[in-house]
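Every protein chain except one is present and positioned as in the full complex.
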Amino acid sequence: MEEILKIEKLKIYYKNISGLAKAVDGVSLNIYPNEILGIAGESGSGKTTMVNGLVRLVKPPAYIADGNIILNYNKNGNLLKIDLLKVPEDEMRNFRWSVISYIPQGSMNSLNPVLKIRDQIIDVVVEHSGKSREEAESIIPSLLRSVNLEPSVADMYPHELSGGMKQRVIIAMALALDPKVVIADEPTTALDVVSQLSVLSTLYQVCRRVNASLVLVTHDMAVHAQLTDRVAIMYAGKVVEVGKTNEVFKKPLHPYTKALLLSIPTIEGKRRRLEGISGLAPSPTNWPKGCRFNPRCPYSKDICTEREPEEIEYEPGHYVSCFLYGGE
Amino acid sequence: MRQTQFDPKLIIGGIIISLLIFLVLFQPLLNRAIIGDVNPLTVGIFPIYELPSLRHPLGTDRFGRDVLAVTLLSLRYSLIVGAIAGAISTIIGIIVGFSAGYKGGLIDTLLRGLTDTILVIPSLPILMILSAYVKALNIITMAFILTIFSWPFSARVIRSQVMSIKNASYIDLAKLNYMSDFEIISLEILPNLLPFLGVSFAGSVVGAMLAATGLEVLGLGPSGITTLGMMINFAIGQGALSMGKWNLIFPPIFMLILVFLGVQLVNMGLESTYNPRLRR
Partner (left out) sequence: MSALLELNNVTKVFSGARGRRIRAVDKVSFSMSEEKPQIISLVGESGSGKTTIARMILGLISPSEGDIYFSGKSIYSMDKGELKKYRKDVQAVFQDPYGIYNPFYRVDRVLEIPIRKFNLAKSKDDAQKLIHEALEAVGLRPKDVMGKYPHQLSGGERQRVMLSRLYLLKPKLIIADEPISMIDVALRALFLNILLDFKDKYGISCIFITHDLSSAYYLGEDLIILYKGRIVEKGKTNEILENPYHPYTKLLIKALLPPDPDKKILSSIESDIRLREDVSTYKEDSCLFVDRCPSSMSICREEIPPVIKINENHEVRCFLYYDKR
């Protein structure tokens, strides 16, 4: 199956007082049609910066230093291959929302407090499609129903909604123009546990229904286990492992993934001592030489401190960057 | 090292203020260089109404005084009045603002009532009456009179800053560390307010200078000295406007603009450097 979005060696850097920070440093990933791809990693691993890069919303002083983002875009039956990093900004603006829509972290707090939900949805639709206000208005009831909200919510103001409802409105907006890819960055982090669950299930259903791919960024491994088809594990600005969620959870390859999965408390099964990962997360201005995980890695060998491992396909569709599996 | 990127506004404002301070500190030397070792207010040492020339860069006035030398002296006194009034206002503001903001409750209600009352009183008429009544109006009494109406501004803004810092988690930690209220105020809250107090002080200085200028232009300045406001008053009195003697009225106004501009730029610069919400 051909990927809808192909990220090649994406690099996003920024300068700060202590030097050049390589926040995202050569990420290659494919996003296939109708799949849910999880991006996991701790804070500082570059996952948010990476997805900002996908829609070219990198905030200065950060900038995209290198790479390609190839969009395979079916426009009226013509298959176009477009490098999103090479198109002019106004063309890029046409792709956002209508082809790739992005739900940034905390966006439920970015609803305009003085406008009714109806007007905010209409504004988005009119701004990013050729539709008239009337056309935009006509899709609102079914749009709200698709995210499990009553159509009457359209006439409410953001402060009348709970956190979960606001997040649903955001999801409705993101899906208003039938995008091919939806990117959601920590969409439920600020919600309480029960709302988290219901918002996630809504996001899942609605993406499946409209056949959009979902890129779900979260540090919560349980969410990845529950929702994603494939998961990419990021560490220190790189993807260290990517594969089918089942396989990654059942048979994690990279020592970092292993440790991460062993650090999650769960009420399932017998209580066992959690291991955690000793040592400190490295800084983007000064990534460790060689494999970036080597100072914290229990299996570190000489070569790990000298060279960066290449990504290898250990099993079909299961990639890892670690010298334990070759790649020398 | 703190990661502080200085705003260009802060740098330009800083240069202007340093220049003004330099002029004030070295006024006696500059005076000697311009007109020799005499009081620039002495009447009749030069010809009257001279146009700007190499010898008198800003010309002379009706009494034959060098305008540049008079302007520098006026700037000195104006800034001294402003600085004294600003310092007293800020000190009162710190005391009132900290006790109201930190303690809250009844003390806060009482002090806020007092500051709000003073803030709504129209100050200029009362200042006019006061300065007209005070017999020996000199720099010090002038500064004190100005303070009466300027401290509530400082108190008010300091109080709100204290109230916001009071709720920071590190204040809770200080309490868990068994620190006393006095230690918390002086060691935890005050240091974080230093840039802010600087801004507040500069604001009070400008406010006092503005009020002082207002009074002096009306002719209610201290006696025996000269200030920028009194220069303007004097120039108007001499008919400088109708006679087109711009060299008499322009220099004090220029100096006042320079003072306000400098302080304002520093304020804005500090704001964007230290206020994280404005930082990008």
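A and B label the chains in the order they appear, each numbered from 1.
The definition used in the following text is that a contact is a pair of C-beta atoms (placed from the backbone, for glycine too) under 8 Å apart; a residue touches a chain by one contact, two chains touch by 3 or more.
Here the structure is a predicted model, which is why all the values come from computation and not from measurement.
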item: Left-out chain, listing which of the shown chains it touches; value: A, B
item: From A:S152, A:N211 or A:T266, residue that would touch the chain that is not displayed; value: A:T266
item: Selected from A:V51, A:I103 or A:I277 as touching the chain missing from the view; value: A:I277
item: Which residue of A:R93, A:K131 or A:H219 touches the chain not shown here; value: A:H219
item: Absent chain, residues of subunit A that touch it; value: 42-44, 148, 162, 164-165, 192-198, 200-202, 204-205, 219-223, 225-227, 245-246, 249-250, 259-268, 271, 273-278, 280-281
item: Where the unshown chain meets subunit B, residue by residue; value: 2-3, 168-170, 172-179, 188, 191-192
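To be clear about the criterion, only the chains that are shown with their structure count from here on.
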item: Separation of mean Cα positions, subunit B and subunit A [Å, integer]; value: 54
